[in-house]
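First, the structure itself, so that you have it in front of you.
As you look at this complex, bear in mind that one protein chain is not there, while each of the others sits in place.
This part shows subunit A:
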Amino acid sequence: MNEINLLRTHGPDAPEASTETLRLARDRLAAEFTAAPARRTVPPLRRRTLLVAAGAAVVAGAGVGLAVRPLDRPVEPLTLVAATIPEFPLTLRSRPATLSPPRYSYAPGQFLAVYLSRSATDDVYLSVWDSRPARIAKTSRPVAVAGRPAEIYEEPNPGGPRRLAMSWERRPGQWVSLTGHGMFADDAALLRLAEHVVDEPQQVPLRVRLAPRGWRVDMFKDDTILTLRGDSPDETLTVQVVPHRDPDLLRNVMGAREERRVTVGGREAHLIRADKIWFLQTEVPGGAVVNLQLPLRLSVDQVVAIAEQISVTPRRP
């Protein structure tokens, strides 16, 4: 028997994970799901993968949706109407000089503004919730923000700087949390930041002003990805800001069948017909390049009309 096998059979062993251990670990993970948009920017090199992955999710969803739809029921044409994009309701009236302008992420029930620091270790997150946010920490300490009860708790941040969070019910039905890292992971620093949280709605930079009737914003991430959804799983509109044009969409878009040139707002754009989706890449006013994915139920004219209503506000320095 060699040493590898001896390690397997006679090496240090340990009891199996208890049900309680597994449950606690799973709960911590589940709590993280709601805070998912808190991720930093997706590295540029990964963006295409992410895009294709998003496409795959759409395709998978489409398969499920079509499978449950009665075959004899005609698919109604989609009508385009003005879309409403949520605005972040708050702002930091006085932003510390070390923090960049916020980047926004949204999921139903939670809206997040991420203030990245130039040092990459002193970031601040400002979140607005419809209900009391779940927290991972087991213990907290009470404080007061503008006379309202608040709690401060330390959150685990494996491999990263210290992370301290403070949450309070700012008004009935509006919960706010401030999360500080590094130099902002400090009670006094968080309380100072909280003094500067004011009602001042902020437009998010990535917007689309036209969408099929009844489709609502499902999520956006980091000012980079915006998704609207209808009632069925295949009804998904996704816009993604990408660093540059892809010269070979036909090869790189999953399931691509054919490519055609279209005009979007006077600019030449590339439209791919894939197995289950339209995929359009175009430049928008200001120079940003975006990818738009829509189900094949929409006509080419509708895809182009939606693309013409996409805007990307250049990031402030």
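One rule holds for everything that comes next: a residue touches a chain if its C-beta (ideal position, glycine included) is under 8 Å from a C-beta of that chain, and two chains touch if they have at least 3 such contacts; residues count from 1.
Basically, contacts and distances are computed from a predicted model.
Taken from the listed names "RNA polymerase sigma-70 factor, ECF subfamily", "Cobalt/nickel transport system permease protein", "Xanthine dehydrogenase YagT iron-sulfur-binding subunit" or "Electron transfer flavoprotein subunit beta", the protein name that UniProt assigns to the chain not shown is "RNA polymerase sigma-70 factor, ECF subfamily". Checked against the full complex, the candidates A:159, A:266, A:287 or A:314 give a single residue touching the omitted chain, namely A:159. Per the touch definition above, the residue from A:8, A:118 or A:213 contacting the chain not shown is A:8. Although one chain is not drawn, its touching partners on subunit A can still be listed: residues 2-4, 6-8, 10-17, 21-22, 24-26, 28-30, 32-34, 36, 39, 42-43, 46, 49-50, 53-54, 56-57, 60, 156, 158-159, 219, 227.
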